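In this view, the complex is presented without one of its protein chains, the others remaining in place.
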Amino acid sequence: MAETILELKDMRVRFSTLDGAVDAVKGVGLHVKAGETVAIVGESGSGKSQLMMATMGLLASNGQAAGVASYRGTNLVGLPKAELNTIRGRKITMIFQEPMTSLDPLYTIGDQLMEPIMHHQKLGAGAARSRAIEMLKLVHIPEAGRRMGSYPYEMSGGQRQRVMIAMALANDPDLLIADEPTTALDVTIQAEILELMAGLQQRLGMGMVFITHDLNIVKRIAHRVYVMRYGEVVEEGETAALFAHPRHPYTRALLEAEPTGRKAPPPATAPRILDGTGVTVSFKIGGGFLSGPPIVLKAVDRVSVSLRQGQTIGVVGESGSGKSTLARALLRLLPSEGAIRFDGRDIARLDKEAMRPLRKELQIVLQDPFGSLSPRMTAGQIVTEGLLVHEPSISRRDRDLRAARAFEEVQLDPLLRNRYPHEFSGGQRQRIAIARAIILKPKVVVLDEPTSALDRQVQKQIIELLRDLQSANNLSYLFISHDLAVVRAMADHIMVMKNGVVVEQGSPDDVMDHPQDPYTQRLMKAAFVNTANG
Amino acid sequence: MTDVAQHPAQQGRSLWADAWGRLRANRAAMISIYYLIFMAVICIAGPWFTPHAFNTIYQDYNRVPPSLSAYPKPEMIDQAVKDAVKRARVELDGWKEEGGKILITVSSAKPIDERMTRYIDRSSVFENAAVVDKPADGLRMTLGADIERQHFFFGTDTSGRDLLTRTLIAGRVSLSIGLLAGLVAVVIGVLYGATAGFIGGKTDEVMMRIVDVLYSLPFIFFVIMLVVFFGRNFVLMFLAVGAVLWLDMARIVRGQALSIRRQEYVQAAEALGVTRTGILLRHIVPNLLGPVVIYMTLLVPQVIILESFLSYLGLGVQEPMSSWGVLISQGAKNIPSANWLLFFPSFFLTSTLFALNFVGDGLRDALDPKDR
Partner (left out) sequence: MLRYILKRFLTAVPTLFVIVTISFFLMRVAPGGPFNQEKGLNPVIKANLERVYHLDQPLWKQYLLYLWNLLHGDFGPSYNLPDFTVAELFAQGLPVSMQLGGSALVLALLIGGCLGIIAALYQNHTADYAVIATATAGSTIPTFVIAPLFQLFFALTLKWFPVGGWGDGAFINKVGPVLTLMLPQLAVVARLMRGSMIESLRSHHIRTARALGLSDYAIIIRHALRGALLPIISYGGPAAAALVTGSIIVETIFSIPGVGRYFVEAALNRDYTLVMGTVVVIAIFTILFNLIVDVLYAVVDPRVRYD
């Protein structure tokens, strides 16, 4: 049996805030053996990140750690900084979720790679440089020697995360702690980074702690799993055993939070409600008096969509593929070329005033439940704002009544309608945003990543709500998401977008199980290679 | 369903209520608010209760130091008697003080005119002078007069005016200019910045270019030109000051308006078909209010300093009216002989500025969403 390299006993983390003390971690014990990959799973706020931050001595200044975090017999909690720094970065390293900001923007990646090498191994610049290039090659950065002189802003998110990994591994650590290292990346990049990390872990034989909310990742790479909730470990075990026989109800709920079900396509006789033909959206970049002609960028390039009543079209693609832009263009929130027909009427050339009455029928729910609600209005005011425009005659009392009913429709307590957005949770806020859209009895609703900012369990509830609302009101959805599992559960037709064009479309089963286009094939492989039910 | 609506819904806590709660918890800010209220009250009401008018000149009390006990001091009575008798061109034989009254004995080679009591009355130390005793030859005379007791808690200035009253009156001027000019700057800045930020595009570009040009003009030059145009007039003064300080406000408001316009809740409102006016009134204005309030509390001290600065240069408020800047400039000219002339107005000005500063910081902490 391999020796234990890190052992946490009764770890506690407390934050002192303006509203009093908050216990983020309440007595957690775990251990990691050499060469082992341990996953810590939990939803946001479960304390999984803070636990490892405390271990590394990286808590924010208002945080206080207690307990024992023993690395090969040395307790890291309360260790003087000078001693801690002989272990931190040398024996235990950590990489983080935010690839875009985790590197210092002001230094070349070469400088940043060489710095910890020179610091810990006391190497000269020449030796450190060759070690740094070696590391860049190890993480598959092409033209490693030349890239040493690049600045972080010149690299993509995936590449930066590779550089981060190279920095973390440059001193041959015993243990790598990875805090959601792939969450902020696109699906295809995610898969590559995971593959890289799993490969490196096996080759270098180090231990790894992998913090994540994504059970698919856990299943793929972890030997053992700890499930955390409210600052405590609720269940632990070998990955296979835990997935097969979860004992704690929370673990079971987590496993079942994977969206399930399929949507049947609407009858072939269902009328076409929203039609876009050759929709093109272009942005001008630069240009002006002195700088010459502007560069025209086509965010959406001649895309055609046909949405029928009761249908859900899922639009999938990675960031920058033009899927949100397409949806906004179809709703005439962005200027576009091409024909758009709604309910048999050409709306592509209507001006703002002429569009206004139609807005009632064409609604949108946005991704960010924090940003999409005006912070100084009550939930009730937010939900009924559309009524002020489209049914200006109804009284304040009736509006309040309608708000209460809309709250019930989205399964929120109507008594909460005079509260302000900041007093609701993320899932509740998204329900308010949905209530705001459906109170107008629209025919078409664009759902722009409505579940992406939510935890899995909440996500599942929102998806069920959206499905119920659809069948009750015969709604048509244009569902935009990068999350293929969610799209599969929601949509009866799928369009795959890349660089502003549709590369493939068809029924979910066809597109997902038998992709034809090479990009779609890569996307599907990345998303589903590791999932049994996907 | 309807019965639910009939229940009174729970009341939420708005961000404003939250901010107010946070502000109330901030000791420094609350003390500063009370101090500012106190300052405003004493400056507005104080001059009615001080025993002197701000423009009354006491000839015999030039630059007397601040004192809690009443004037005249004994040696001053002596001086005042000597001065008055000298002006009447008679000889002083002696004087004595009993129970708030003074008896002066004078003599002369020629018979003394009884009207010489006027010379005594003319001194700001005495009043109700009358002849008490006059021998028949008229070469000697004893006069009686009340000693006028005066309090100068802050001392007097170079012309013999009560500094306490003048400081309070100056406070009225400084505070009201600060508030009014601050308001002028905020109104111009908010309208200008919000228009530029909300309309955007070419209009925004042109409007901001104008602001840039005004920025690059030397600030003092601009102020002086405005003062020259408007004349050295108290009322127009704050217009000039306000007209100069709106630039920052305009930039801040424009930036905020631009960023609010990009918020998802504004996009959502556009998708609902809400009119421009609706978006402006329900979404942009309420969310702009926070930064505007914060900036306004930081602007008021700036205005007060600017006004004091102009007054210091002699471009602002004119005599006999006064502002803290005017008083400080006079005080600076009179050190070291009469340092209270510098000390009191400086203290009033500086403490007010401090308090405004703390209120501004407190408001920023209370309203800043980063804190949440």
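We just call them A and B in the order they show up, numbering each chain from 1.
Methods note: a residue touches a chain if its C-beta (ideal position, glycine included) is under 8 Å from a C-beta of that chain, and two chains touch if they have at least 3 such contacts.
It should be emphasised that the depicted structure is a prediction, and the values quoted were computed from it without experimental measurement.
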| item | value |
| --- | --- |
| Which of B:Asn26, B:Thr156, B:Ser308 or B:Ser323 contacts the chain that the document leaves out | B:Ser308 |
| Which residue of A:Arg14, A:Lys48 or A:Arg88 touches the chain not shown here | A:Arg88 |
| Among B:Val64, B:Ile177, B:Val190 or B:Leu349, the residue in touch with the chain that has been omitted | B:Leu349 |
| Hidden-chain contact residue, picked from the options A:Gly73, A:Pro105 or A:Pro142 | A:Pro105 |
| Absent chain, residues of subunit A that touch it | 56-58, 60-61, 81, 84-90, 93-96, 98, 101-108, 115-116, 119-120, 151, 153, 164, 167-168 |
| Subunit B, residues in touch with the chain not shown (by the definition above) | 213, 216-218, 220-221, 224-225, 228-229, 301, 305, 308-309, 312-313, 315, 325, 328-329, 331-332, 335-336, 339, 342, 346, 349-350, 353-354, 357 |
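Definition applied: only the chains that are shown with their structure count from here on.
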| item | value |
| --- | --- |
| Whole-Å gap between the CA centroids of subunit A and subunit B | 56 |
| Residues of subunit B that touch subunit A when the two form their complex | 1-2, 4-5, 7, 9-16, 22, 263-265, 267-275, 278, 282-283, 286-287, 369, 371-372 |
| Contacting residues of subunit A [partner subunit B, same complex] | 18, 331, 333, 355-360, 362-364, 366-368, 371-380, 382, 385-386, 388-390, 400-401, 404-405, 408, 414-420, 422-423, 433, 436, 440 |
